[in-house]
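Report on the following structure.
Omission of a single protein chain aside, the complex is shown with its protein chains in their original locations.
Going by the order they are written in, the chains are A, B and C; count residues from 1 in each one.
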């Protein structure tokens, strides 16, 4: 319900307009020293208002760690509890919300699921929840870094502007140091798309690409917890995610086996890690990492909240026009860049510690 | 590791060339009468050799149920244990395999994960494992049918031949009875692609589309076990799956909020289930079903086994040419049509019984 | 690791001398109104210093609820996060502790398990952790009460003073309203034992008895999650617990089947709940409740902290004399009366909601 992972678990709580968000990370290895400055910095990146491109909700978003870490910053092996206070309660903004079901939100589905909902914001469906994930991901990233694993993410599409070949070079020539880069002109065009949507009171979809390097071969499981299935579940848990693909992805459907075999390069030794000449597999074969870079894309829909009047229904099933409320996120994919990174780090760490 | 689901679990076992495959379904509701004839028929559809399009491995694939069902076919609430014998042992075929790592297979990743592998076929990575899933899915499908839920799947792409608009009508006009149909000429063209790949000793990718109708609103969870995240994890567990998308899917990245809001249709009653004018959400909002049809696509890569000599390495890391073995599946997506259906049924049933 | 339950989960965190204890209750049903005054009162009972019999650590122990409950006190179906601040940090008291392993404490086992320990108090092994359980149990108790279920606990032994027949009447004549009572003179004698131990700087063991009435038949599972096995696991999780028995308990080993059969009383109807003439089974048959009262005993050892010099070793394995620190709990069973009640309520509620 509210727990991610098996070996290391992240159990979260918090309504967007309650007193605090928070979580418990259980199973984090003992004896690891946390760099809190870098952690706070990482968490702050997700914060709305951290960029001109996103909605301006102001939260300090500094997690308070309550357990699991010694006074001098070393993990104890015990559960790491943390909270992030919600400072931005405008309950009055939300009174109107109590009586309507917003389109493409979870208002109606919540009522059908629980019979009750916290109409002040999206309850558990709010993107505010992802602050918990970013805290856990920031811890995981530091641990991964200590093992030589690096997780990078980038915005690779906004509406009609897309970097279609974001992984082309990485798939065809993995032996060169892989880089996750979007051409500057595309980057600018994407930003313009976001600003245009913002100005129009509209919203626009987007896509986040992720590249993970340094994962050793042998991580993951062959049947029920395939590494890419765990990544897919984590990514599809992010608000507004509509699709996940790794390696060749949906292009695999159009491809032929004779042209996409990732031939092993002779290593001349039974112990030496093997490399493949190409990496159409995306670093995972049979659910288990093969030591090559792992990469995937996540598609996000446009946020359903618009700065335009929307037709919808009230809780009695009668038609009603909903006027725009005070905030608006023109492109959720912008913020998702940080959430994808965090969840990817959590999943990879969880799998590396259970191997 | 080898368990799917939480509320209802499917725990499976079996190597493709061991004595049997099998599984345990725990949590299946008591008092449900199984139609065994239809179940055996459903399982047989997955069987290789059931179609001209797939590899000709001969297995009777008739599950033997060992527990959980009364002599007169009614579920007892206790775990349903079953086995499916493997009749097709050609161990000698596989002796050569012991010494090489096949490209794009899990041979190498297995060794890195476990230090040992069953070289007779793919071990747990074999598509043979999916027979267990199809047994569980066939049981789930019967239960779902009794609740008015229907799961349909279809092959909607083979290599370059794709039905690009498989869900277009369903998204834009859901009020008409949704149908999952591929135009006959596309169907023929897809079959030709498969036959051409077979003849060439090559393999071709494909895509399976799934439509689920009759799921009531309120099924799923808002955070860690979103209904679409559970579907994604199940689908990405299927051998050769490279991508999952639901509702607008990857097209969401290119779309605008003002054009994809699923406006609620006034029902005039607080109790009556709501419908939406369009269904770009794909029947799920905030991780919870909204009562509209659920639909998604799964992309599959071409099978890595080809009827052509392949360059690879042996277990000592030396280059070697692997000659084609006796079998070859020119398009794994053909068989995946049944596996996608089975896993979708299992996931939906699991969520409906935990609500 | 730090999660209790499956259907409803309680995940806890907190070191006794860190900033706060806390937990997340996931799966609590939506729509239940909490009586916070009674809840705070219930939690306060566990508090050290709440009785002359226990150690005088002062904590306000008022939980702060952070999520899962609407502003007007109704559960939302979302996870209930809470924290309980630790106000009583005397870190300096504990400096000496960093260098020794106290006998019968978890100091040494922690080091062997995690390689690090928080020497300021017992870390996660501190009885302070049970405040989290009492919060969850108090919520569960209110829910159970709304279903007609009542959980009672009593101290039935302190050292040599024991009520040997605490359940005798309940087993032999369950048709009379069962009461959980210790004779006043035994009660006084027990208190004297505690005071005597306190004065002597010694500690004394004890036993807590629990009676649960109103549980309907059909709660629990027949194999891996037998109702009494879940109770046993929960009870043996309480600090200092050394034994669990239900129904006839250890006396069952000395008894004969012909004298302990719980004969059903004819009800004259297939629907009417059945009662049994006696209740040697303790309300559970085959792991599932039969509708009769459930009762069990839990034995607790004397606390290992004494107000006497103790011989032990330091972290270098050298002998050392440990002088008594500032506090001392002469009989942990006194406080365990509240913890047993809380954990019993949590287990019963969890099973009732999963049936």
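Everything below uses one rule, namely that a contact is a pair of C-beta atoms (placed from the backbone, for glycine too) under 8 Å apart; a residue touches a chain by one contact, two chains touch by 3 or more.
Owing to the predicted nature of the structure, the values given are computational and were not obtained by experimental measurement.
Looking at B:24, B:39, B:140 or B:261, the residue that reaches the missing chain in the full complex is B:24.
Within the whole complex, the absent chain has one touching residue among C:70, C:86 or C:289, and that is C:289. Along chain B, the points of touch with the absent chain fall at residues 1-3, 9, 11-15, 18-24, 26-27, 30-31, 64, 66-68, 70, 74, 76-81, 83, 113-118, 123-124.
Seen across the whole complex, the unshown chain contacts chain C at 1-4, 12, 101, 103-106, 108-110, 112-113, 122-125, 129, 157-160, 162, 197, 200, 202-207, 216-226, 228-230, 232-237, 242-258, 260-270, 272, 274, 276, 280-282, 284-291, 297, 299-306, 308, 310-313, 315-319, 333, 355.
Note that only the chains that are shown with their structure count from here on.
Annotation, chain A versus chain B: rotation angle of 180 degrees from the Cα superposition, expressed as a multiple of 5. Each chain gets a centre from the mean of its Cα atoms; the one farthest from the centre of chain A is C. With each centre defined as the average position of its C-alpha atoms, the distance from chain B to chain C rounds to 46 Å.
Each chain gets a centre from the mean of its Cα atoms; for chain A and chain B, those two points are 25 Å apart. Chain A and chain C have Cα centroids separated by 40 Å. In chain A, the residues that touch at least two other chains are 1-3, 12, 113, 123-124.
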